[in-house]
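In this view, the complex is presented without one of its protein chains, the others remaining in place.
Here is subunit A:
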Amino acid sequence: GDKHARPSRRYHGQKPGSKDLIEETSDIEDLLKKEEDYKEENNYSTETSGAVKWKEDLSRKAAEAFLRQQQAAPNLRKLVYGTVTEDAEDDDRDGQEELGGLFHIRQPDGGCKYKADALDCSRFPVQAPHNWDLEEVMNSIRDCFVTGEWEEDKDAAKILAKDDE
């Protein structure tokens, strides 16, 4: 991930101890702490209570969803800003390759080479279209419509009535 690291290093250099970074780091630490706490809780319940089967499954599912979210979030951040704030320092050390102690190897900025002269367009084309003739694909967006299922805390009739006014 060296090529992604470059912009952030610059950021680091310009603004040591910037507010954003500190906030971010503490955010991530908080999340990690929560994650640890969660696991412990999970073990506790399965060992002692001998709870009903579906409950066990539920907590496992929740834990998996949580982990998935944890993994996805830093990746997205890395994709956008070049690096996750945590491992920025590690990247500082490597990536400084030298040839004969004189020339630095120039690394292309995060994949910029192929897109630097590409079409400047805000449209976001669909990469892998779904087959909207399939019932299950159609069902995947059913609840985006007023005709679909409503969350319990929302009274469909009330919202729609208010809308007509």
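FYI, a residue touches a chain if its C-beta (ideal position, glycine included) is under 8 Å from a C-beta of that chain, and two chains touch if they have at least 3 such contacts; residues count from 1.
Please note the rule applied: contacts and distances are computed from a predicted model.
S.K.: Among "Elongator complex protein 6", "Glutamyl-tRNA(Gln) amidotransferase subunit B, mitochondrial", "RNA 3'-terminal phosphate cyclase-like protein" or "snRNA-activating protein complex subunit 1", find the name that the UniProt record gives to the complex chain excluded from display.
M.R.: "RNA 3'-terminal phosphate cyclase-like protein"
S.K.: Considering the entire assembly, which residues of subunit A contact the chain that has been omitted?
M.R.: 7, 11, 15, 18, 20, 24, 27, 65, 68-69, 72-73, 76-77, 79-82, 112, 115-124, 126, 129-130, 132, 138-150, 159-160, 163
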